[in-house]
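Only one protein chain is missing; all other protein chains are in place.
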Amino acid sequence: MNAQAPPRPELDVVLAFADDELVLGWRDSEWTGVAPFLEEDVAFSSIAQGEIGHARALYELAAGELGTDADALAFDRSPGEYRCAPLVELRLVRDWARTIARHWLYETADAVRVAALMESGWPELAGLAAKMDREETYHRMHARMWADRLRASAERERFEAAVEELWPAALGLLEGQQRARLCELVGREPVEPVGRDEHTDELAPLWEEMTMVRRSIPGATW
Amino acid sequence: MIWEVFRQEREGQPFQHGGSIEAPNREFAEAYAIELYGRRAESVALWIVPRDEVREVQEPYVADVFDRDYRRVDGYSLKTRLKEARERAGAAPA
Partner (left out) sequence: MLERLNEEELRAHVQKGGQVEAGDPMPETYRKALVKFIEMHGNSELMGVLPEREWILRAPTLQRKLALTAKVQDEVGHAQLIYRVVEDLGKPREACLDDLVAGKTKFHNVFHYPTKTWGDVGVIAWLVDAAAIISQKALLKCSYAPYARIMKKICWEESFHILHGRDVVLAMMTGTDEQRELVQEAVDRWWGPLMQFHGNPIPAEDDPMFQWRIKSQANEDARQQFLDGYVPQIRELGLTIPDPALVKDEETGVWSYTEPDWDELKHVVTGHGPATERRLGLRRASREETAWVRRAILADAA
């Protein structure tokens, strides 16, 4: 057995994280061309690209350990094999209030998750987490900017209701102590989390569309 | 609100007008300026200014009525004098 191999739980964390970023990036891409106004369309598209880029880096890290490649991990598994959390599976387009609520909750949770990974004993993972953290600064700023603005606007009810609705799923992104930290940052009491043990029924149709070209000619190079 | 974006392409270069964006406040304007004028690493620095704060000054300086060649390079023709001075120096004992 390879003494350098990362412990299996860390590999699971990497895959779950990669799946979260891929699926959220996919959901965020659904806003391309239909965001509330053009400047925001461009900004949100960068966020989607960031997420997919992070997914790619995480898949590459895992692929190295598993003897496969990033695209195979991203696209060639069956829906049941993905480890993404319910929060990212939800189709929220074209509801901007819920989209921003998810964006803000996810970025806050991500900050906690990434901070923990930066302490990982697996050096490549720690290094990757540090790079992600740097890019996430922009994502966090963007989410906070929107959350603040919506809260200060005539539509604060809509936004707060969305946060309330998505809060259990946001907690479900994280495990153990990290959840307590998220409660602190978001300023909410813990509730029964909606965790990763079960996928929503929104994942299957997403997977269908996401993989339709790839599955149309198996083994092809694109 | 419309904001004008000025961008510096490389360090040390002057800031040039890049374009304009619509944003509700400075925080959004910064985010959008970064996106539209920096996402491809095409600017090393950006300035954002509310459009209302930018004034066009028309006819920047009215000073072409009387001749002011004394402060331009073409106001100085040294050729003749220089020739004379050289000739004098050539004729004088070394």
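All chains are identified by letter, namely A and B, in their written order; residue positions are counted from 1 within each chain.
Throughout what follows, a residue touches a chain if its C-beta (ideal position, glycine included) is under 8 Å from a C-beta of that chain, and two chains touch if they have at least 3 such contacts.
Being a predicted model, the structure only gives us computed values, none of them experimental.
Participant: Among A:119, A:189 or A:209, which residue is in touch with the absent chain?
Facilitator: Result: among the candidates, A:209 touches the missing chain.
Participant: Which one touches the absent chain: A:30, A:175 or A:202?
Facilitator: From the options A:30, A:175 or A:202, the contact with the absent chain belongs to A:30.
Participant: Could you please point out the chain B residues that touch the chain left off the display?
Facilitator: On the side of chain B, residues 1-2, 18-22, 24-26, 28, 35-36, 40, 42, 56, 58-59 touch the unshown chain.
Participant: Identify the residues of chain A touching the omitted chain, counting contacts across the whole complex.
Facilitator: So the residues of chain A touching the unseen chain are 26, 29-30, 32-39, 41-42, 45-46, 48-49, 52-53, 55-56, 59, 70-71, 74-75, 94-96, 149-150, 153-155, 158, 209-210, 212-214, 216-217, 220-222.
Definition applied: only the chains that are shown with their structure count from here on.
Participant: Hey, how far is the Cα centre of chain A from the one of chain B, in Å?
Facilitator: A distance of 46 Å separates the two centres.
Participant: Which positions of chain A touch chain B when the two form their complex?
Facilitator: Residues of chain A touching chain B: 37, 39-40, 42-43, 46, 138, 141-142, 145, 148-149.
Participant: Which residues, counting only chain B, touch chain A once they are in their complex?
Facilitator: By the definition above, chain B touches chain A via 21-25, 27-28, 31-32, 34-36, 39.
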